[in-house]
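Quick one: the structure is below, questions incoming.
And now, chain A:
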Amino acid sequence: MGKKKLYAHHIDSSWCKGCGICVAFCPKQVLELDKNQKAIAARPEDCICCRQCELRCPDLAIEVICSKTEVSNE
Partner candidate 1 sequence: MAVKDYIRERFFPHMWCAGCGHGIILNALLHSVDDLGLNKKDMVMVSGIGCSARISGYVDFHSMHTLHGRALAFATGIKMSKPDLNVIVPMGDGDALAIGGNHFIHAARRNIEMTAIVMNNRIYGMTGGQFSPLSGYGAMGTTAPYGNIDHDFDVVDLAVAAGATFVARTTTYHVHELSDLIQQAITHKGFSVLEVLSQCPTHFGRRNKAGDAVDMLKMYKKRTVRIGSDKKKADPDLIERGVFVKKDFPEYCREYDQLILKARKKK
Partner candidate 2 sequence: MNKRIKFIQGNDVCVEAALYAGIEFFAGYPITPSTEIAEQMASRLPMIGGKFLQMEDEISSLCAIIGASLTGHKSMTATSGPGFSLMQEALGYAVMAEIPCVIVNVMRGGPSTGLPTHAGQGDVNQTRYGIHGDHSIIVLTASNHQDIFRMTVEAFNFAETYRTPVILLLDEMTGHLREKIDIPEPGNIALVKRLRTAVKSGIDYHPYLPREDGRLPMSDFGDEHRYNVTGLYHDMWGFPSDNPKIVYGLIRHLVDKIENNSHQIARFRKYHVKDADVLLISYGASARSALHLVENRRRRGEKLGLLELQTLWPFPVDIVREVCKEIKFTVVVEMNMGQVLQQVRLAVDAPEKIFLANRIDGELITPTDIRNILRVIQGKGV
């Protein structure tokens, strides 16, 4: 099994409607809503690239870019 490494969170704030789904279900509490009620990656270093936020975003506003080569932990 390889472990993917985060490259970047692309969050399109003009598409985000601030429903908070990504924040609530992130297993590592990486995301937060800012003062404008838009999702931001507050703790990107904790991201495990599970992409649940990307898949659950009703606004298609999040894209999680992970490293292409998987980091081996074998």
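Methods note: contacts are C-beta pairs under 8 Å (C-beta built on N, C-alpha and C of every residue); 3 or more make two chains touch, one makes a residue touch a chain; residues count from 1.
Selection rule: all candidates are chains of the complex that A comes from, given by their letters.
Treat the numbers as computed from the prediction; the structure is a model and nothing was measured.
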item	value
For chain A, as assembled in this complex, the candidate in touch from 1 or 2	1
Residues of chain A touching candidate 1 in the complex	14-21, 24-25, 52, 54-61, 63
